[in-house]
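Of the protein chains in this complex, one is absent; all others appear in place.
Presenting chain A:
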């Protein structure tokens, strides 16, 4: 998207196309080229739910959709994890505390948190796909008694590219969440799993008849994960996934993120798998 216009005042803030000012409160380097920004929006910015996204913009550069990566209940700041892959994300990842960033949002449909109560929850993530799922894990662990088994199966490229490594280590100490991480590449000093994340699914402890799976990662990984979850006995209606598409207007007007009969920005990015299954196998959609 071309560089965004200089934003209007708060008086026009209800217009979803008008950005509002935010200030970077904290910046944390997660991995090479990946940072987490905590942004304090100006007063009146709407609260978001896990799975939703905001458009983060920089005047003269552009704006991009970034999912929330922390449970909004954990603080007043908006937390987004950004990987520098293009000009906008690279510029965002260079922001430092005190810098200004422009925000629109929150947009889209989040994870079905209310539907998870009383059920086993299987979180399957790959690479940076853990970021949109982290707020869910925060919420599940904050309200642990409301859920059955909680399983996190995460795939990463190498030991150096495990996102939120310290936080995951802390979760492991809780003993009320089963965590398995697998890597594509590892040296002999790695003591964990090596192989694809789908390989972890048959070994995971959950009741497929009373479980919901939340999946986020590269789309090819999600397709294989969904097949493995199906083979493990999960119904297609018990699998949710977060899709990534070229979202620009974020309100279902421009059509860039059209996905079959849906707009990912407005109807997603979280979808129940059986609703979108016919279009997932359509190339270039």
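Assume a residue touches a chain if its C-beta (ideal position, glycine included) is under 8 Å from a C-beta of that chain, and two chains touch if they have at least 3 such contacts; residues count from 1.
The rule is short, and it goes like this: contacts and distances are computed from a predicted model.
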{"item": "Name per UniProt, for the chain absent here [options: \"Cytochrome c biogenesis protein ResB\", \"Phosphoribosylformylglycinamidine synthase subunit PurS\", \"Cyclic nucleotide-binding domain-containing protein\" or \"DNA replication and repair protein RecF\"]", "value": "\"Cyclic nucleotide-binding domain-containing protein\""}
{"item": "Touch with the omitted chain, as defined above, among A:22, A:41 or A:126", "value": "A:126"}
{"item": "Candidates A:94, A:172 or A:185 - the one touching the absent chain", "value": "A:185"}
{"item": "Candidate in contact with the missing chain, chosen from A:26, A:47 or A:85", "value": "A:85"}
{"item": "Chain A, residues in touch with the chain not shown (by the definition above)", "value": "33, 83, 85-86, 126-128, 155-157, 161, 182, 184-188, 190-196, 198-199, 202-203, 217-218, 220-221, 224"}
